[in-house]
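Here the complex is missing one protein chain, while the rest keep their positions.
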Amino acid sequence: MNLLAVLDYGSVLVFAITGALVASRAQLDLVGFAFIASLTALGGGTIRDLLLDRDPIFWIADPTYLAVAVAAALAVFFTAHLLESRRRALLWLDSLALSIAVAAGAGVAMALDQTAVIVVLMGMITGCMGGLMRDVVVGDVPVVLKQGELYVTAAFAGSATAALARHYGFDPLVTLPGCAVVTWILRAGSL
Amino acid sequence: MNLLAVLDYGSVLVFAITGALVASRAQLDLVGFAFIASLTALGGGTIRDLLLDRDPIFWIADPTYLAVAVAAALAVFFTAHLLESRRRALLWLDSLALSIAVAAGAGVAMALDQTAVIVVLMGMITGCMGGLMRDVVVGDVPVVLKQGELYVTAAFAGSATAALARHYGFDPLVTLPGCAVVTWILRAGSL
Partner (left out) sequence: MNLLAVLDYGSVLVFAITGALVASRAQLDLVGFAFIASLTALGGGTIRDLLLDRDPIFWIADPTYLAVAVAAALAVFFTAHLLESRRRALLWLDSLALSIAVAAGAGVAMALDQTAVIVVLMGMITGCMGGLMRDVVVGDVPVVLKQGELYVTAAFAGSATAALARHYGFDPLVTLPGCAVVTWILRAGSL
């Protein structure tokens, strides 16, 4: 399993947990948990794959991604009542998911030899769109859009770091973790 | 006209009526009716076709689907005032549309020889996404997400039935109606 796959699975897992926590606040049933968790976890990457015309979509090519999202939803379904402050946990997990997903999105675009502009955008889209769809669907104000949250800004800084590091010849093994760290520091710093 | 086409037209017709009833509550004009009716009726299948990279999209290949949706919108536009309780009518029609659309979505995925996981998902996506987009666009809480509605659960049970029946060698002529019936019983039972 290469670095790109590790990042993809990681972001799917953590975003699925954030989706399941939102489903928990909305008091959905088990299938509702799995639905929102999958939308959150797979949504950003799906839009990235549609825009880049990757065929098949990553979770159709490898349904393990979907299994990870559903398993995370089940785990949260049976343990969400144990978490004292879901809101706080949600924000921290979301910042983690964002940073991994931005790196995964930028990594896919770099693996397809896209230009720097598209690398930056795919990082931002993969990182932000899943959480955006989660919030829009359940009727919350999108975290992405809240004042002072540095959400999109963090995604931009992270994927710009990745594009710059590639430009100066760094290996993806350095570029992508660097992208995730920059994204996370900015986003977590705003919490 | 084969079974799959009948299911597709049926779900387009009934979902278009639900979309037009929502447009009626929002007091839109005639074109607004046609717009929301088409979004609801064609939205789920469009997402399915984009994800499966079917080209062209079903309603670009055959604009009759669009004509059916627009005709249904016109019919509701001139008769909606006759319906005493639109809310009730909407929920029952929606349960019918859901069950037909789930069967149509699962049927398309089976016709493309997709795996069981993808068959189940395409059934759920085709069934749930049109109504979800309808509700998000007009600013309602999505029916899909209301507590105790068994909406996504019904779609899951129906398309899982279809995937199982195919696994045991049943003919689509049995599988798809079975899928629609299972979906409808669960969804209607929760109303």
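For reference, chains read A and B in written order, and residue numbers begin at 1 within each chain.
In this text, a residue touches a chain if its C-beta (ideal position, glycine included) is under 8 Å from a C-beta of that chain, and two chains touch if they have at least 3 such contacts.
A quick note: this is a predicted structure, and the numbers were derived from the prediction, not measured.
Chemist: Consider the whole complex, including the chain that is not shown, and state which of A:Val136, A:Leu164 or A:Ile185 touches that chain.
Modeler: Of the candidates A:Val136, A:Leu164 or A:Ile185, A:Val136 is in touch with the missing chain.
Chemist: So one chain is hidden, and I want to know which residue out of B:Val6, B:Val31, B:Leu112 or B:Leu191 touches that hidden chain in the complete assembly.
Modeler: Only one listed residue reaches the unshown chain, and that is B:Val31.
Chemist: Kindly state which of the options A:Leu4, A:Leu30 or A:Leu52 is in contact with the chain not pictured.
Modeler: A:Leu52
Chemist: From the listed residues B:Val117, B:Val137 or B:Leu164, report the one that touches the chain absent from this view.
Modeler: B:Val137
Chemist: Going by the touch rule given at the top, which residues of chain A touch the chain that is not shown?
Modeler: 50-53, 114-115, 117-118, 121, 124, 128, 132, 136, 141-142, 144-145, 147-148, 150, 152-153, 156
Chemist: Contact with the hidden chain only, please: which chain B residues?
Modeler: 26-32, 34-36, 46, 50, 55-57, 60, 63, 66, 136-139
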